[in-house]
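With one protein chain removed, the remaining protein chains of the complex are shown where they sit.
== chain A ==
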Amino acid sequence: MFNKVSKGSLFPYAFWIALFVIAPIALIVYYSMLDLNGHFTLNNYKAFFTPVYLKMTLTSFWYAFLITFFTLIIAYPTAYLLTKTKHKHLWLMLIIIPSWINLLLKTYAFIGIFGLYGPINAFIKTFGLEQQQILFTDFSFIFVSVYIFIPFMIIPIFNSLNKLNPTLVYAARDLGASSFTTFRRIIFPLTIDGVKSGIQVTFIPALSLFMITRLIAGNQVITLGTAIEQQFLVSQNWGMGSTIAVFLIILMVIIMLFTGQKKGGRA
């Protein structure tokens, strides 16, 4: 396909990628090898392999995994049911609209909702139960993150379910497959690409969440994003901040490789 396009018309794109993708990554790698005085050093990498940062990488990964997992569990059935409704695009619209509201505003709203004197605790109390600490717990952190990522997971899954040819499902049922088998052997494999892109757009940002870790988790959850923010804004140690960013990029590349679409694939 590309041999039809002249090399000249590709130039703007190559230039764009060089300027806004390759150059920034090269700069991050360059900065990661500088110490506070701007001298070359590998100490930042050494510092990364200390228990504090390794533990942080593991917790970031673990929470990103939990967030993606719960988002997927909620998003897939929702997307599936959406394709069965009469006005599916209207319903999809209603799900997407909240994602237009600023993330911080939604997060602040949850501080009020989850508070000791918020509506949820008021509800719990009407059953004569004791006030629960909801804010600043793992539960609230994962709940709010899942809430924020759900629309981004639903859209690609919805699109691939929508494109699914219904006759394939009918054929499976005619041939005697149970609903579960139909789902496992026909529907899920044919929509796996939607699931993969959903995982990408959830897992990768979830690795570097930082405002929610402070506002909702009260810094009880520390992710790599929090550490990068602190290194750049407070310690002004751009070298260490870049080093953490380099590892974040490596993690993201690994995720992309695992969830990437294979060329060709099964017919």
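As a convention for this text, contacts are C-beta pairs under 8 Å (C-beta built on N, C-alpha and C of every residue); 3 or more make two chains touch, one makes a residue touch a chain; residues count from 1.
Operating definition for what follows: contacts and distances are computed from a predicted model.
Here one chain is missing from view; checked against "Magnesium chelatase", "Spermidine/putrescine ABC transporter substrate-binding protein", "NADH-quinone oxidoreductase subunit H" or "histidine kinase", UniProt names that protein "Spermidine/putrescine ABC transporter substrate-binding protein". The residue touching the chain not shown here, chosen from A:L27, A:V52, A:A122 or A:L168, is A:V52.
When you scan A:L92, A:I155 or A:L215 for touch with the missing chain, the hit is A:L215. Within the complete assembly, A:M240 is the residue of A:I186, A:M240 or A:I255 that touches the hidden chain. Checked against the full complex, the candidates A:F40, A:Y117 or A:F180 give a single residue touching the omitted chain, namely A:Y117.
One chain is missing from the display, and on chain A it is touched by residues 36, 52, 55-56, 111, 115-117, 133, 135-136, 138, 214-215, 217-222, 227, 230-231, 233-237, 240.
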